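Below is a slice of the complex: some chains, not all, each in place.
As written, the chains take the letters A, B, C and D, and residue 1 is the first residue of each chain.
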Amino acid sequence: MEREITPIVLREGYEFINDCSESDVIVVGAGPAGLTCAYELAKSDVDVTIVERKLYVGGGMTGGGMLFPAGVIMEETAEVLEEVGVELRPAEAGLLAFNPVEAAIKLANAALEAGARILVGIEVEDVIERRGRVCGVVVNWTAVKAANMHVDPLALEAEYTVDATGHEAAVCKLAGIEVKGEGPMWAERGEELVVKHTQEVKPGLFVAGMAASAVKGAYRMGPIFGGMLESGKKAAEEILERLTE
Amino acid sequence: MEREITPIVLREGYEFINDCSESDVIVVGAGPAGLTCAYELAKSDVDVTIVERKLYVGGGMTGGGMLFPAGVIMEETAEVLEEVGVELRPAEAGLLAFNPVEAAIKLANAALEAGARILVGIEVEDVIERRGRVCGVVVNWTAVKAANMHVDPLALEAEYTVDATGHEAAVCKLAGIEVKGEGPMWAERGEELVVKHTQEVKPGLFVAGMAASAVKGAYRMGPIFGGMLESGKKAAEEILERLTE
Amino acid sequence: MEREITPIVLREGYEFINDCSESDVIVVGAGPAGLTCAYELAKSDVDVTIVERKLYVGGGMTGGGMLFPAGVIMEETAEVLEEVGVELRPAEAGLLAFNPVEAAIKLANAALEAGARILVGIEVEDVIERRGRVCGVVVNWTAVKAANMHVDPLALEAEYTVDATGHEAAVCKLAGIEVKGEGPMWAERGEELVVKHTQEVKPGLFVAGMAASAVKGAYRMGPIFGGMLESGKKAAEEILERLTE
Amino acid sequence: MEREITPIVLREGYEFINDCSESDVIVVGAGPAGLTCAYELAKSDVDVTIVERKLYVGGGMTGGGMLFPAGVIMEETAEVLEEVGVELRPAEAGLLAFNPVEAAIKLANAALEAGARILVGIEVEDVIERRGRVCGVVVNWTAVKAANMHVDPLALEAEYTVDATGHEAAVCKLAGIEVKGEGPMWAERGEELVVKHTQEVKPGLFVAGMAASAVKGAYRMGPIFGGMLESGKKAAEEILERLTE
């Protein structure tokens, strides 16, 4: 039976990676902002590929706050979580509490159901850039980078690339964008600014979630997630506009 | 707003962990066998907690075969995947192909929907054992173990514990069960034996998935997953019988 | 009995951390300056929380000088040590010798007796900053940082924060204060300057002990501790004034 | 002033180590059992030296249970904690809760007040053994061992040596005693057995605390501390009897 399993896995796996080699949008990072962005894009039938460094989705969300398994969200920004079916429990001051593992899985599930591809174990090591426009990402196996082996990368083409890599803003750095780094914590302002700073930072390259805050040096928020999801959604909406222009 | 976020996360997180401190069943490991087992138990209204060492679910499934993002399953063992909504593509020799990231997320989603709790970032460092019966697990933060800090663990009580930790069979080892280790690869036989060896190995302790194969030194299978899911299901069924005796 | 121990520890531990989530003063670092500062504040009924990165108190004091278990102090700065009951042995040139392990334990004991809380195993990863004022610290488990896991922090609010993290001046750096680093050794001048440089470096943020010297690039002193204790005391006195304004 | 500080620290430090080179009793490990044992011995005017591998006292106690800052103790075993002034809060099932950082500091403080010496940063690398009797320990700087440097150790003589190194039972292993290792968790039985197994395991060598459990393979208890303190006390009492024979 090994005679069949290996060829099927090689072929199916090859075809999946090959499908990822040209997308409408590549979202780098499968955390809350990236998953939301991909979900919103896929809902509108955009061909979208999420590229994730780890073998797993959820980003920094699943550890809750200091490993306390809970997250909060302001009522007015909870729409996406509600839509994907996360249980929301009312708490003080207009905040809702939820289980962050559940939220990560339901967001990923929604993205997949909507048609997004998730490619895991892949690290972005550069961008493709033609005449000043970002045209996708240059990737390698995370394992190859971790093992410090000298192996050439491959290129994944896309109309638009979204940096949703969190406070590292890794794709922005590779694209030569100045990244000021996360500012100190101020939850209220941080929630507003992460959405405000979600934008196209270079032709072809959008930034969303904590990466957007980090680029501008805006405030960090801790385990409150509404701004992140709104940011992912905003990036999706702006890209949709461009794609349909 | 920090004044509200921290107390809410502390309280909600504390309550969730506290809820996990006494369960009907604790499943150790959120890979394919553990997720299936918890899903089946929760469907029958059993109070079940999954304890996972990483911050993420999926175990060794999400990397496909040698990072080729595909898995296979025999038609006759594909029922669970179908039930949870994984897309299955017919391939050679009665095998079906699927995307393993999708499978992991959908299994986890199903387990959550059915009512299972998933507690991540937690490592089992021992079992509770009273008069020869396993009565739950002794756990610590994965971070504490990784950082090699000297901190006392806590105990999580359960009627039944399921070792679904993969080929390490970590809980079995802690409970003093001899673990022969995975045998060489022979996919056909391996698929049969993993189900056959799924059983109660000590009063209160069941073993499922690759852990079951490892205890008995049975054959390994590679990226074919039907036996794993059947094994998780069988463990659930046997525990259900006991609980309803 | 495990059924009782775990819920009690979870609840009592949760409540203690919750109590720490809002204090009058947070002192970062449980070395000689931090312990003295907290002791002096608590004596005046200020609600004070010490946050310590290690699981232990004493900072760099307990290793004496190059592991030789002894410390020295000038007679005129020995008041605090005497008050907390440390045995002082007269030596040359107006100096007194003492056992540094004893000193660390007695200072910690005095701080606790006076009512200070000590929260260990917690690392400060940022400050809370609203409209330019430091309003507390953003913390995470030391274990999480050491294990390099991706987990969101929590915020601990306070009217005043004291950076008593030693020559790293870690909180000051996070708050964007320029830290010149410890200067070369000159014990006499160092003893004077560490007290002189103890001050509010940003609204809401004080610096004490070697952190104060490091911010200004003042001289280091080696295993002589009077300036450190005086500095902790001075920070406490200045904060008391503000709190009672 | 450096001209005075260095010679004083060298001389005072040298004399303290020299005083430690011959004791009535050497207690290895400054955790709850070791501190209690040394406290009880010193109260009876025995010349006792605690040797601790870290630069800090408290052993595994200060991290509470899974970093939740709380410990519990059965009412009937809480005498020592009460005696040294630890605040005890009644909880369920005849258990009392306390802050473990406070407990560690107060036990250490009591031991010092009673006259015990605490020598930190010192690792035991062997025992002195003459005609089958353990006559003290062979020690080196923890730093030297950590840095993997090739440096000869020194010997510290004592009438009796107490292995209070926790579940490693490090001194017992060096003395050739078979160490079965901690058994699974069973708090009730563990509390009884740790006291029962506290004894002289080889002429001149006693074992106390988790080391006693580990030698016999007895049950572990988690963050409940009465047995540990009773064990330290029992070791002290038995040694006192021998010394006064």
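Operating definition for what follows: a contact is a pair of C-beta atoms (placed from the backbone, for glycine too) under 8 Å apart; a residue touches a chain by one contact, two chains touch by 3 or more.
Values in this document were obtained by computation on a predicted structure and should not be read as measured data.
Identical protein chains form the entire complex, numbering 8 copies in the structure file, with 4 of these shown.
The rule is simple: only the chains that are shown with their structure count from here on.
Chains touching both chain C and chain D: B. Both chain B and chain D are touched by C.
On residue numbers, the C-D interface is repeated by A-B, which shares over half of its contact pairs, out of the options A-B, B-C or B-D. Distance between chain B and chain C, defined via averaged C-alpha coordinates, is recorded as 44 Å. Centre-to-centre separation of chain A and chain D, using mean CA positions: 51 Å. One simple way to say how far apart two chains are is to compare their mean CA positions; for chain A and chain C this gives 39 Å. Among the residues of chain C, those in touch with two or more other chains are 2, 5-7, 9-11, 14, 17, 55, 121, 128, 141, 143-144, 149-151, 154-155. Contact topology of the protein chains: irregular, matching none of line, ring, star or complete.
Per the contact rule defined earlier, chains pair up in contact as A-B, A-C, B-C, B-D, C-D.
In the complex of the two chains, the chain A residues touching chain B come out as 1-2, 4-14, 16-17, 54-58, 62-72, 85, 89, 91-93, 95, 97, 99, 101-102, 105-106, 108-109, 112, 118-121, 141, 143, 185, 187-188, 222-224.
Across the complex, chain B is touched by residues 2-3, 5-7, 9-11, 14, 17-18, 21-22, 55, 121, 128, 135-136, 141-144, 146-147, 149-151, 154-157 of chain C. Within the complex formed with chain C, the chain A residues making contact are 59-61, 63-68, 166, 182-187, 189, 219-220, 222-223.
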